[in-house]
Structure formats: C-alpha cells, structure tokens
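Apart from one protein chain that is not included, each protein chain of the complex appears where it belongs.
Read from first to last, the chains carry the letters A, B and C; within each, the first residue is number 1.
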Amino acid sequence: MKIPFINTTEIRVRYGETDQMGYCYYGNYAQYFEVGRVEALRSLGMSYKALEEQGVMLPVSEFSVKYLSPAFYDDLLTVKTEITAIKGARIYFTYELSNEKGNIISKAETTLVFVDKTTMRPTQAPANFSALFESI
Amino acid sequence: MKIPFINTTEIRVRYGETDQMGYCYYGNYAQYFEVGRVEALRSLGMSYKALEEQGVMLPVSEFSVKYLSPAFYDDLLTVKTEITAIKGARIYFTYELSNEKGNIISKAETTLVFVDKTTMRPTQAPANFSALFESI
Amino acid sequence: MKIPFINTTEIRVRYGETDQMGYCYYGNYAQYFEVGRVEALRSLGMSYKALEEQGVMLPVSEFSVKYLSPAFYDDLLTVKTEITAIKGARIYFTYELSNEKGNIISKAETTLVFVDKTTMRPTQAPANFSALFESI
Partner (left out) sequence: MKIPFINTTEIRVRYGETDQMGYCYYGNYAQYFEVGRVEALRSLGMSYKALEEQGVMLPVSEFSVKYLSPAFYDDLLTVKTEITAIKGARIYFTYELSNEKGNIISKAETTLVFVDKTTMRPTQAPANFSALFESI
C-alpha cells in the first residue's frame, strides 16, 4: 500500500448519542472513528472480524481528539480515515469528521496494537494483512 | 433461597446518558437493570464474572420496561431488584427504579437464560449457583 | 396513512456495541429500534428533529423486546419497523430485526407519547404530522 491510504464513510448521529446540551456526546466519537477505520480496512478487502478469527486482536493504545464544532442530532457526518503508518506491531490512523455543510468539526488520531490472542502480547500483523498492505 | 429475594443499589445518571430532551435516554436503563441484577447476585455471594469463568453465560432473552417519569442528569437513582423465579435454564428478575424524591420512575422485567459456552445451548445453572439458591 | 405502515433500514453492529460474550449487548437494541422509527418517519417525509423544533418531544413510555438469537459484530442487520397505531397522544411501533441469513433475531414494541415541551404534558401530534398520516 502506498501509505497514506484514505477512505470516507458516512454516519448519522443517533438520538441516543446526543446529550442534554443538544450536542453529540464527546464520548461517542470513539465509535465513529472505529467505524471509520473498520470501513477503511474493508475497502482494502481486510476484515477486522476475520483478523480476530485469525487470533489477532487490535486494541487501541492511544487516542486523541479535538472537538472543533458540535455535531447535532440527525447530522449526516463524513468520516475521512487515513492509515498513516504501520510500524512493527502498531498501526496508526488519523480522522477528520465533517458535517453536511462541509465543515470539519473534529480531528483525531489513534494508535492500535496487534495483539496475539493466545499470548496476549504485541505481535506482527498477520501475513495476509501485511502482504495486502505491501501489494496495493 | 426464599424466593423472592430483593436487593437495592444506587446509580447516578451520567451526563453521557442524557439525551437532548434532557432525559436519561431510554436505551440506557438496560445497563441500570444489569447493574441491579449483578449487585443482587453479589449480595448473595454470587459473581456474574465467576459464572462466566465456569463456562456459563447468562444472556437476556426478554426485556420489558415502563418509563413512568423521566430520570434526569445527576439524579441518584435506586434500583430495587427482585429475583422472582428460577425455572430450568431460566432466571427471572423484576426491577423498580426510584429517584431521590422516592418516586418510582420505571418498572421492568427481564428473563435470562443459562447458556453453556461450549455448546452454546441452554443449560441448568451450575451446581454451586443452584445450591446457593436452595440453601439460603 | 393506511395503518400499518412498514419501512426497512439497515444497521451494522459496531465493535463497541458487542460485549464480552461476543454478542451485541442487549441494551444497544434500543438504539437500533430508534433508528428504525426515525427512518420510518423520514420515509414519510416526517422529521423527528423538526418535530422537536416545533416544540413537541416524543419520549418512549413502554418498550419490550425478545432476543431470539444473538447479533454479532459486523452483522448487517435489517430493521423492519411498523407504525401500528396512533391514538390520542400515543404512537405505537413494532420492530423485527433480521440478520444477513434472513433469520429474525429479535422482535420488539414501543409506545411513544407526544409531549409539549413547554407544558411537559402529553399533547396531540402537531397538525402537519397528523395531517400527513391521514393523507397518505
């Protein structure tokens, strides 16, 4: 894969995701970015689900997010997800969240670690995963 | 156990659990009732966690809830949980949720099924679990 | 509207919606049914958001759900939502949730109440809302 790789996907803010300020609660963005990276991987033919079935988990080790403007109920948001690097047992993503007016309302970064389910230790990405990234 | 068995526990409504009506979102009550039944079992010396470690899961098969009055942000709610029956592979709970004024704001019922993790089939409660219920 | 009115929409189970059993957590279905009814209303040209902006809220007063089979991570679920009745200040929905194999995995019902934001009392559906239901 020619890093960076970029994918976009859409998410609509659910009523249950708002809080009494009328904003999308700050804690719910983590799910939006999760959807962003899952769909980015899916667009490359990779499945988060299959990865786990191969015995490799991918927990988040670092997450940072800036909330530039609120997201509101029923907003159709666009998540732009970029895979910025894969180094050893780590994979790095950045995200931009935009609303229907095209305004960027949030920027975020996550680091995830490939973890062997059996040993519970960091591990290299499975061969088919890293091969795919090299071949694209 | 002399059925019924009743336990009470307290839960404070978190900001992230409110919605833009300013109510605790209707979907979040399921977690409150989960806490209610876990604490009811804990008060009997039973652990939901240990149950799973013994190879038995306890998914919910039926859930019904009436929302009589809203719960608001920062309300300190009391969950009154009653274990009403254990029959075969099923255990039945009822719940009453009250606010600080002592008003009952919600009533609910759940049915849960003991499921063997290996076979994924309904199963009798583990011996130590059912023995405890008989001995109390 | 010729009651009943039926709409279908799709929802993919997010990783954060699973629990350690590997099932979609029972409390998360409430959001799926919320999405179902919002999209059912949208397909009729009605907006939940606009309803609130007109000063009318629509909280849930009753909710019951049967969990027939688990939903799993990354499952693409179909929510079939039916508006079964509108009587006075109440609107009734039923839901069927199916997985990609076409199996019905959950059935549910909700009752919602039109509430005036100013008086916080039950109220008739706004004129444009009820007119639409009569005209279709």
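Keep in mind that, in the parts below, contacts are C-beta pairs under 8 Å (C-beta built on N, C-alpha and C of every residue); 3 or more make two chains touch, one makes a residue touch a chain.
The structure presented is a predicted model; accordingly, all values stated were derived computationally and were not measured.
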{"item": "Hidden-chain contact residue, picked from the options B:47, B:64, B:78 or B:130", "value": "B:47"}
{"item": "From B:19, B:34, B:82 or B:96, residue that would touch the chain that is not displayed", "value": "B:34"}
{"item": "Which of A:6, A:21 or A:85 contacts the chain that the document leaves out", "value": "A:21"}
{"item": "Interface residues of chain A (partner: the chain not displayed)", "value": "20-21, 23, 25-31, 34, 52, 57, 59-67, 70"}
{"item": "Interface residues of chain C (partner: the chain not displayed)", "value": "15-16, 18-22, 25-28, 73"}
{"item": "Hidden partner chain, residues of chain B it touches", "value": "12, 14-17, 30-31, 34-35, 38, 47-49, 73-74"}
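To be clear about the criterion, only the chains that are shown with their structure count from here on.
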{"item": "Overall pattern in which the protein chains touch one another (line/ring/star/complete/other)", "value": "complete"}
{"item": "Centre-most chain, if every chain is reduced to its averaged C-alpha atoms", "value": "C"}
{"item": "Maximum centroid distance from chain A, chain identifier (CA atoms)", "value": "B"}
{"item": "Chain C against chain A, contact positions shared by both copies (same if over half, else different)", "value": "same"}
{"item": "Distance from the mean Cα position of chain C to that of chain B, given in whole angstrom", "value": "24"}
{"item": "Inter-centroid spacing, chain B versus chain A (mean Cα positions, whole Å)", "value": "33"}
{"item": "Rounded Å distance, chain A centre to chain C centre (Cα mean)", "value": "28"}
{"item": "Residues within chain B bordering two or more other chains", "value": "20-21, 25-28"}
